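So that we are looking at the same thing, I have put the structure below in structure tokens.
The complex appears here minus one protein chain, its other protein chains still in place.
Up next, chain A:
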Amino acid sequence: CFKLSQWAGRAPAAPRHRLQQVMAVFEALPAWQRNLEQDGFSKNPFFHGIVAEVSDQHRTKDGHTKIGYALYFYSYSSWAGRAIYMEDLYVMPEFRGKGIGKALMSKVAQLGLAAGCNQLDFTVLDWNKSSLDFYLSQGCFDITATVGYHCMRCKGEALEHLAQP
């Protein structure tokens, strides 16, 4: 049994602490940790999140009751209008197979629709067959395979070069 709760910008101190509890189970991500306060809890947050929590009696060996999360932000398509992009979906291994991941994803979809979004987008690694099969069974489609879109990234020096004529 679990419950979902939202955290985003303008949140009071408590949700920030809860997020840090969940994040404590991951390896340290220096850049992200430094920017989390600024980016997730400012007036115009760069992301929003939902945390999945179990009751105290089901807590992990290390004492965590926050056992999963979804991180998302709003995006845009000049064809289809407002969209929601799910950047992260994570459930601790020992809590998988109970519908928590599906519940988190559904909540993101529900919040997206409430905000007037027409699409929920995310990315999946093509060798991650079990995840891809799960998402396809839920009714999504693989834009890369069907339409041919490739994800492109420029960073560091490439980003500098891109600005040159």
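Criterion: contacts are C-beta pairs under 8 Å (C-beta built on N, C-alpha and C of every residue); 3 or more make two chains touch, one makes a residue touch a chain; residues count from 1.
To be clear about the criterion, contacts and distances are computed from a predicted model.
Remark: of the listed names "BRCA1-associated ATM activator 1", "26S proteasome non-ATPase regulatory subunit 4 homolog", "Spermidine/spermine N1-acetyltransferase family member 2b" or "dolichyl-diphosphooligosaccharide--protein glycotransferase", the one matching the undisplayed chain in UniProt is "Spermidine/spermine N1-acetyltransferase family member 2b". Although one chain is not drawn, its touching partners on chain A can still be listed: residues 3-6, 29, 31-32, 35, 39, 44, 46-47, 71, 73-78, 80-82, 85, 87-88, 102-103, 105-107, 109-110, 112-113, 118-127, 132, 135, 138-145, 147-159, 161-165.
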